[in-house]
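Yeah, one chain of the complex is gone here, protein chain that is, but the others are all in their spots.
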Amino acid sequence: MNLKLHVWRQPSAKDTGRIESYEARDVSPDMSFLEMLDVVNEELIVAGKRPIAFDHDCREGICGSCGMMINGVAHGPQKATAACQLHMRTFKDGDEIVIEPWRARAFPIIKDLVVDRSAFDRIIQRGGYVSVNTGGAPDGNDILIGKSSADHAMDAAACIGCGACVAACPNASSSLFTGAKITHLGKLPQGQPERDRRVIGMVEQMDIEGFGNCSWFGECQEACPKEISIDVIKQMNRDYVAASARASSNE
Amino acid sequence: MELNSKIPPGPLAEKWDQHKFDIKLVNPANKRKYSVIVVGSGLAGASAAATLSELGYAVKCFCFQDSPRRAHSIAAQGGINAAKNYQNDGDSVFRLFYDTLKGGDFRSREANSYRLAQLSVNIIDQCVAQGVPFAREYGGHLANRSFGGAQVSRTFYARGQTGQQLLLGAYQALEKQIAKGLVTMYPRTEMLDLVMIDGRARGIVVRNLITGKIESHAADAVVLATGGYSNVFYLSTNARGCNATAIWRAYKRGAAFANPCYTQIHPTCIPVSGDYQSKLTLMSESLRNDGRVWVPKAKGDKRPPNEIPPAERDYYLERKYPAFGNLGPRDITSRAAKEVCDEGRGVGETGRGVYLDFADAIKRLGAQTITERYGNLFEMYERITDENPYKVPMRIYPAPHYTMGGLWVDYNLMTTIPGLYALGEANFSDHGANRLGASALMQGLADGYFVIPYTIGDYLARGGINAVNTDMPEFRNTEREIAERTSKLLSIDGKRTVDSIHRELGHIMWDYCGMSRNDAGLRKALELIPQLRDEFWKDVNVPGSDAELNQALEKAGRVSDFLELGELMVRDALNRTESCGAHFREESQTPDGEALRDDEHFAYVAAWEYAGANAAPILNKEPLEFESIHLSQRNYK
Partner (left out) sequence: MNQVTRFWRSTIGRKIVMAVTGIIGIGFLLAHITGNLLAFKGPDAINSYSHFLHGPGAELLWAARVVLIVALILHVAAAYSLTQQSHAARPDGYTKRVPQASTLASRFMRWGGVLLLVFIVYHILHFTTGTFHPGGEYVEGDVYHNVVQAFHVWWVAVFYMVSMVFLGLHLYHGAWSSARTLSITGDSPHPLKHQLSVAIAVVVWLGFTLVPLGVLLGWIG
């Protein structure tokens, strides 16, 4: 099939960008979306033009590197699917596809479709861990964790940090990302001692980075390639209120 | 070159404890005065960087991805082995050690493999303490499954995302140290060379992938945890960015490269569907627990699988290996698939595929149970192939997955360059000629959390490390060499894209140095690779400039190294005329087609030494001595 692509091109953070159009010819339905872009890039290089820059790595939906708005939808039209796992059979001959980078003040564009998501790392730095040094851990079975707690924690821990939640949110909120980590550690006994400190720190950092608030649009949950539930945001709010109440009673 | 493996004396089970006592310690107050560079942020790199910084060393950590959380360890699905014996099924440290050694076809270093099995138990404890959400039983205890041909249930897992969860544990430990200001993280930064001063590794030269700036970093020791080189095959299960540049440039600075021909081909991957294909997707090996592998008995049988009656199907694994059936080791299972496809009995459009059929398992256990066990894998398969594996058998084919070879290291994980260490898949030491399923994660974390934190102290405490800085000529000269190489790549302005050359290299490697190898093919590859390399340097087209984010330039640098490494792999494969583990030489097989080792001539580690651009590399041999076990021919019948 043949497609027409309208792609955001921006040489660097300093330059202004614009949409440019390209033809993608002889696209096989079995190609992944990124393979389709590979083929377009090969043609661009041969034609002496600059290839389209986009982040990608594992191409099996787990590293969280890739991510772009495809026809106005984060990671494209297929639910629970990262762009690298989206296949061209989702499109049909003659389709026009608009491809844009994630847009958020906290995710500045580096080039074309590549954005800087280091804000996520800084949110984790504010408490998205258990403060345990290597060595001296008790036996793994000394900490009993019921199956449902472990399963709940795993549901939230599945986050790949791709940023689709921010991209899809009309407020550019990172609540799903932050809430997922708070829920993962909050469901486990290992996460309890630092639970208050974690939620206060991570929420504060999320605000410092310039993400918007959660208005419960539900777009993040829909965009999440790992189908993380907005229940994690509820958990974050609850923990935040409890932690704030405890903090002010200790003041 | 002298290869001193520094294996401690004494009984196998006491070597590591004795060694930890014997090696020198750095005074706690002095640790912050020592700086360590860690390249790579996967399981080995992130765990090493975090742990070294917890001990007090000043750590700098580098990764080419935009965040350390994205290293390719994240893609490991199945699990991590540990000799906990929680299932009371007869597992022990010795059994895990023996399985590792046997699985590796007795080509690994006994003391290293044993230490790995010992440390496996600590890894689980550490990860649990970090909050890794391992699967649990209803009673709250850790769950296990058997995996990849093991006869005991010793694999711990977190759904089909074990690698992700373990990496996030290590990543979070790393971020904790970054937040304290004790690790400086350099994401989107790629190591391009190693800097040696007075015969020691003293730093690295890197390229900032956003600005293109070439920068130097000095340190008292350098740790490479940069993963494997399966991408030499172009199509592999590795992430697109995985590359051998760090270890290859270290090799060219004098680090010996061990057993480069040991490359593992994973039996259960989704077959290639077209030329545009950019990577191969692995389907977890755990699928073989319930799926049955078969091909039609007749050549060229193009009927849809459900129309082929049972009598006309060949369940070749069950037929050939009745004891292990569909659960044999990876190398044997992969090779068996290649054989039936070579006979013309392969399935799918390309004929390079075999069926992995769940119909019997669904009949026996119900679709519900199968969904619980493999639901997400089935979904992934359907997403990629548009076929529903509940109704139609999956098609699978082997694909390059893991490289057992890597930089030669001693028991301390130090390479032949003083002060340069290699961890995880980047080194060669623990898996021999073939790696067991669920052991890669184990090795990466053992090296990073529990080995290097001890052994690096021994090197630093022995002294003799002078102060250096990045203004010294060794750094400046290396920066200049890198800049020259980069401008060379950008100035060729030829006709061929980097990917097209990489793809061609991949074909050569797969055809002549893949699942089975023979003298004529390897010699042919030795002619083809240098020709292709010449073509690369004459006719490659790398657009853009060096002062920007330039993904084509990044790829070009990596492929230029693969073009050299590929040749070394072929040389090593040619030298090793025996078959062992994943290295199958057609000249060396038993009458019924199984790999035949030659312990008399090849019970050694082949450590190749760089001898200059125009000279053949020098082969050094580290004899493998086995004190605790006796060598047997593998038999999975």
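Just so it is clear, A and B label the chains in written order, and each chain counts residues from 1 on its own.
Here is the rule we go by: contacts are C-beta pairs under 8 Å (C-beta built on N, C-alpha and C of every residue); 3 or more make two chains touch, one makes a residue touch a chain.
This structure is a prediction, so every number in the text was calculated from the model and none was measured.
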Using the contact definition given at the top, list the shown chains touched by the missing chain. A
In the full complex, which of A:Ser65, A:Gln85, A:Gln125 or A:Gln221 touches the chain missing from this view? A:Gln221
Among A:Ala104, A:Ile145, A:Ile160 or A:Ala180, the residue in touch with the chain that has been omitted: A:Ala104
Per the definition of touch given earlier, which of A:Gly140, A:Gly161, A:Gly186 or A:Gly212 contacts the omitted chain? A:Gly212
Extract the touching residues of chain A with respect to the undisplayed chain. 6, 8, 19, 69, 71-73, 98, 100, 103-106, 168, 170-173, 203-204, 206-207, 210-219, 221-223, 229-231, 233-238, 240-241, 244, 247-248, 251
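We adopt the following convention: only the chains that are shown with their structure count from here on.
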For chain A and chain B, let me know how many angstrom lie between their CA-based centres, rounded off. 27
Given the complex with chain B, which residues does chain A contribute to the contact? 11-12, 28-32, 34-36, 38-39, 42, 45-46, 48-51, 53, 55-65, 78, 81, 85, 87, 89, 110-111, 114, 116-118, 120-121, 124-126, 128-135, 137-141, 143-147, 149-150, 153-154, 157-158, 160-161, 184-185, 188, 190-191
Chain B residues touching chain A - in the complex, by the definition given at the top: 47, 50-51, 54, 65-70, 72, 74-75, 84, 86, 122, 124-131, 133-142, 158-159, 161, 163-165, 168, 171-173, 175-176, 178-179, 185, 187, 210, 239-241, 273-274, 276-279, 281-282, 380, 383-386, 449-450, 453, 495, 497, 499-500, 541, 543-544, 548-549, 551-552
